[in-house]
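Missing here: one protein chain of the complex. Every other protein chain is in place.
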């Protein structure tokens, strides 16, 4: 019962993972996938971009699709506490010699765009245009009934370095996978700000690349229904892994690929982590239940494929984990 | 899109509602109710007390049952960030002229016991004895499969005063019910620290009394199964209200009464509230969907009955709301 | 273990309850209700009628809505085994001095229309136009995801007489409610042909009137979602009773009223009854769990209101049950 004596004060206050910006090669096709099959709500659209949100979200968008010549991930978005936090964030990144630029972005206003030491393109906002609450407009529940954006997962060439950098931003580790033995290297880590299992995770692999982004759904039956719909509407090939129960996070999950191959996770029922004395859970890379509690293996594509970040070269992982990782 | 410019810094850091201590008149009977019917896990027990927790909780207990001559609520427990926060909390209450005493409590160590201005007996802890994680020990899932303690709800004789005091402790309002019109008085309010709809709520009525405490369950079907079990094991009279969908919080719920009449809510699937610019939702007292989205009325007992706090006199509400409230 | 020595051979083979024909006063409004809110599939429509079916049904329709000046139930439809059964049925009714006429009906061809001794308008078909199987066209699952027509329930002025007549058609009793005591009269009975709890039920009351017709849904969560949708799309007043668990049948249920007041039940998960030695379950009228296992009372409207049959006078029940009945 060693009570914590202090809590690390981060340089600025990140509240949660907020949104992701994706380049897609056929805007109409991608919109149809996310709107009709997945069930996100299109909040605004023009000829070059579509803005979508889930029913619980009051902010304008949590997913931006942009017309482009090739698929990539443009930005990972995070919500900070206040405008003051944006300024502190800019200062923090600049002091580290990292890019940090303020831009105006549609529907989200003053936006700080930065890169982490690996070149990962992040953006921070203190607010967005607010829209009508849809949570109790149940006629808008469609598809898998996505409720809210939950997290992003990144292929990282040096997981330990990424975990260290994001710990310095105030992210706290909840679960991790490492090699056994005295010199076991960490192969994956899950970190949170908002009080559940993660806002961002890093998994050993060629990168930086986006492994997936994730929406929370109300129940496992919503995910089962999505499987039934996808399997019978020509989307069988888009169902990559699951449904199943994660060992890590304990969530019920499904991974699907969008028309450009961007990977989306549907996810429900993880757990709370806001206690300052919350201890991270260690998983051995040898434990097969880490990835899927029920033992079903993930396909090779799931371990190897991801979305590149725009204009960012990726590189090999620092080591080859003796067992494939991620979750 | 008026971005917040600052966030109120509370005098000390309350993390979340953590536990409740109840006096019960037949310890064996109450243990059987919470262990066998509800499905909480008995972590420790002696002849005078039983300590229970839910499967997600790593802390020793979230419910303490104490043998007593008459039923009452002894304490409402909250988790703070650090030992330092306990000291700041003591200072804060003493500066307000309110009682604040440090005691040693079994399995939770250094504990600060205070009273709020209405006399409500609270206690703060920075940690508890930790126990084995049961979240993935699925053979321990029983009854309604309670996952974690969620919140407490208090009958308050002066809701506005209570909301003001707890706002001063850093609690943030998420939803409230008030009379219509220019001088409409607030009749109920829901406040959080942990990032969902509430850790504590206040509802207009004779008080202070405990209206209910609440556990989160994984799915609505778990709550439906509890109804089936209670209805067929002699507990029909203990099912007071529901199941149904709350207007306020949007959660699926059931209220049951324990053998001494203490009220327990089972609850699943509300929403996130951690954004600093999260605006509270106003409900008119005239809107019947506030209490139950589907329109079923709550019984009279639910509006009138509650657990008294030990050695604390209650008093009439400051006004009679023109429609009964709570949720 | 008294094994059955013989099974009653009915005069012709009724397979199951098949469809219902309703007069409605605003065809567009009723179509919108059943198609958009409930989620039935419109198979054909013209200016005077709309034909709907559920996803499991291969037959052309299980619900026919007809434009009319006033609301009523036109016909209750049953499927028989063969064309030969239609002829035997005509002979059976005529021998009893009851009306029996062959007509051609759209999409169902040769149809035998008869009246039972109370004047209840039935029709028998041996087949219908068949349509594409939708069970695995999951994009057609909408609303409460109705899967198949299940049964009808009739207000009968003389329940015992109705049960006797339908037993003579081969219907078998599965559950019944009666007064206590040596001279207790039967107040309601549930009868089946297809092997679950019922195809038709009779409940004491002014009649004959249609109490309700019923569709089976895949899960209780589909019914909960319908509640959420109806409550938030202006249909709160159409939700009459439930959701809940029936004592009788053990099914999870919801009763709704359509725009003309016709009552529809959504229902899932009863049990099998095809064993010839299956014994009916008796419920005392004094047992409150008969109607709702969880104890919630049904509203007065549910006991009193029903759809009249076209051109059929109803009459008072033979007795007033000492407790209101139905399920």
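When the chains are written out, they are named A, B and C in that same order, and each has its own residue count from 1.
Everything below uses one rule, namely that a residue touches a chain if its C-beta (ideal position, glycine included) is under 8 Å from a C-beta of that chain, and two chains touch if they have at least 3 such contacts.
Bear in mind that the values here come from a model prediction, so they are computed numbers and not experimental data.
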Omitted chain touches shown chains A, B, C
For the chain left off this view, which of B:21, B:50 or B:221 is in contact with it? B:221
Tell me which residue among B:232, B:284 or B:301 touches the hidden chain in the full complex. B:232
Residue, one of C:15, C:45, C:68 or C:298, that touches the chain absent here: C:15
Among C:29, C:94, C:130 or C:315, which residue is in touch with the absent chain? C:130
Residue among C:30, C:113 or C:219 touching the omitted chain: C:219
Residues of chain A in contact with the chain not shown: 220-221, 224, 227-228, 230-232, 236, 239, 243, 245, 252, 289, 293-296
Touch rule applied to chain B and the missing chain gives residues 136-139, 141, 219, 221, 225, 228-229, 231-233
Over the whole complex, note the residues of chain C touching the chain we left out. 1-7, 13, 15-16, 56, 58-59, 79, 81-84, 108-110, 126-130, 133, 135-136, 147-148, 194-195, 218-220, 247, 250, 269, 271-272, 274-279, 281, 293
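Basically, only the chains that are shown with their structure count from here on.
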Can you give the whole-Å distance between the Cα centres of chain A and chain C? 49
Counting in whole Å, what is the centre-to-centre distance of chain A and chain B, each centre being its mean C-alpha position? 32
Round to the nearest whole Å and give the separation of the Cα centres of chain B and chain C. 44
Do you know which chain C residues sit against two or more other chains? 221, 228, 231-232
